[in-house]
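Working notes, beginning with the structure itself.
The other protein chains are all here in position, but one chain of the complex has been omitted.
After this line comes subunit A, so read on.
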Amino acid sequence: MEITSLVFLAFVGVTFIVYYLIPKKYQWVVLLSASLLFFVTSSALLTLYMLFTTAVIFFGAKGIQKYKDEFAKKKKELPKPERKVLKEQLKKKQKKILILCVAVVIAVLVLTKYCNFLGGIVNGIASIFTSTDLLPKFNILLPLGISYYTLMSVSYITDVYRGTIKAEVNPLRVLLFVCYFPHIVEGPFDRYGDLDRQFRTPHKFDYDKIRHGAILVMYGCFKKLVIADRIGFFLPKTFAKIDNYSGTAVFIGMVLYTFQLYADFSGCIDIISGVSEMFGIKVAENFKQPFFSKSIDEFWRRWHISLGAWLKEYVFYPVSLSGHFKKVNTFTKKHIKSQHIVGFITIAYTLFFVWFCNGLWHGASWLYIVYGLYYYVLMMLGKFTEPYTDKLAKKLHINKESKGYSVFQVARTVVIVNVGMLLFRSSTLVEFGKLFGKMFTSINFMDFCSIIKFQDGVVLAVGFVVMLLVGIIKEKGIDIRMWLIEHNFVIRWLVYYFLLFSTIILGAYGVGYGGAAAIYAQF
């Protein structure tokens, strides 16, 4: 069920009516039933994978909570030294459960999503000794949103282990968190504590809040159907027959693909967030005008925010506080005098894991790993050269706080991200190299017209201006939807009609009046 289809619209409509008609204490049951229906219609028997993961983290978290409660009960009666011993003993037991459960749910993800990738590595190594493949290729179907719900499940049990939340006693509430239909397709990665609190709150029918959500849904549909899907209709042909085109075409294709991916992903997230807001549930923020970023670090704090936050909480911080990290830190401190180099090495060590996981999460291929490491290398380069570029800027009397310098920084980030997107779009590293090289060697401005038809160009230009204006307003800290709701009737309805009719008339539709599949749903 595509989230831009009429079926999805009807599904949300029915759920919405039942949700607000039923007694408020059962509202979460409506969301659970709708989510399960959504999951089963998309994944059929594969739903069992999701149920298995939920069962593992539910029982695992309960086990961890049991030891926590035991300690809380006994600690008052014990003197400090014994209390410490007991704490350590019980912590070890909790850690064992955590590691086991995380290993099991990650193993399910690896076996389904990454088995052919791992098999390829084994066959590659084996090819040194034999000409036949050791491991066959498997055709494994993936359940809906496995990459998303697996990581959210890991976050739930880890949060229980860390003591930031208590283990849930009702398995159905954990199940709702795992398969909540707005965030299961392509995120965002929510935290159990944030969502469960909202699931437990009774939500009365609030017209303003519902309008607030509905505007976001309309804007998301505009971005997805008018911009992303329109580009999606002609761009794949360009990349498929790239030999027929010049480097100028590659450049335009790269920029358009970046635009498409942003409109697609952020559009879908807007739809999802808007739908969820209509139920009174706010999901995690995933985009914050990423193309206004002055650096790559900042870009990743504004693009797919919830993935970055997940990696920070569950990869970056644990690695940073691990024994390994301490060893690296102590070793570098002992042997290197420069505080800058010490800091650089230790951070480079930790961030490697983060960016490796970031790349690997996107897909089971070396290309995605390289994609993650592309940002890692650039970020590390920036970190390493920071003091030297600061000195150079001082010598050249460049004011780093000036508007001009900010524009340069934003432009630099946009270029880096676009090249990253070309890598992301390429099928192989060789293809990326070919495409990248072509941009500098074969220039033909006439190719612009051969890629984009005039009418597509006009629609995309309008879409770009709309997105830019909305971005600028949001960047100023204005809640544009609230501003619209509070504004006079004429302006408000003009905007509603613009979004609605531009999506209906200018949207690029496929068979059955449905939009194309969400790009990020495949990850």
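Following the convention adopted for this analysis, contacts are C-beta pairs under 8 Å (C-beta built on N, C-alpha and C of every residue); 3 or more make two chains touch, one makes a residue touch a chain; residues count from 1.
Note that contacts and distances are computed from a predicted model.
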Complex member absent from the view - protein name from UniProt, among "Molybdopterin synthase sulfur carrier subunit", "ABC transporter permease", "Molybdenum cofactor biosynthesis protein MoaE" or "Phosphopantetheine-binding protein": "Phosphopantetheine-binding protein"
Touching the absent chain when the full complex is considered, from A:Asn139, A:Gln339, A:Thr441 or A:Asn488: A:Gln339
Option touching the unshown chain, where A:Ile347, A:Val410 or A:Leu484 are the choices: A:Ile347
Selected from A:Gly163, A:Pro236, A:Gly437 or A:Gly457 as touching the chain missing from the view: A:Gly163
Selected from A:Ala10, A:Leu321, A:Val415 or A:Ile491 as touching the chain missing from the view: A:Leu321
Hidden partner chain, residues of subunit A it touches: 162-164, 297, 312-313, 316-318, 320-321, 325-326, 329, 339, 343, 346-347, 350-351, 383
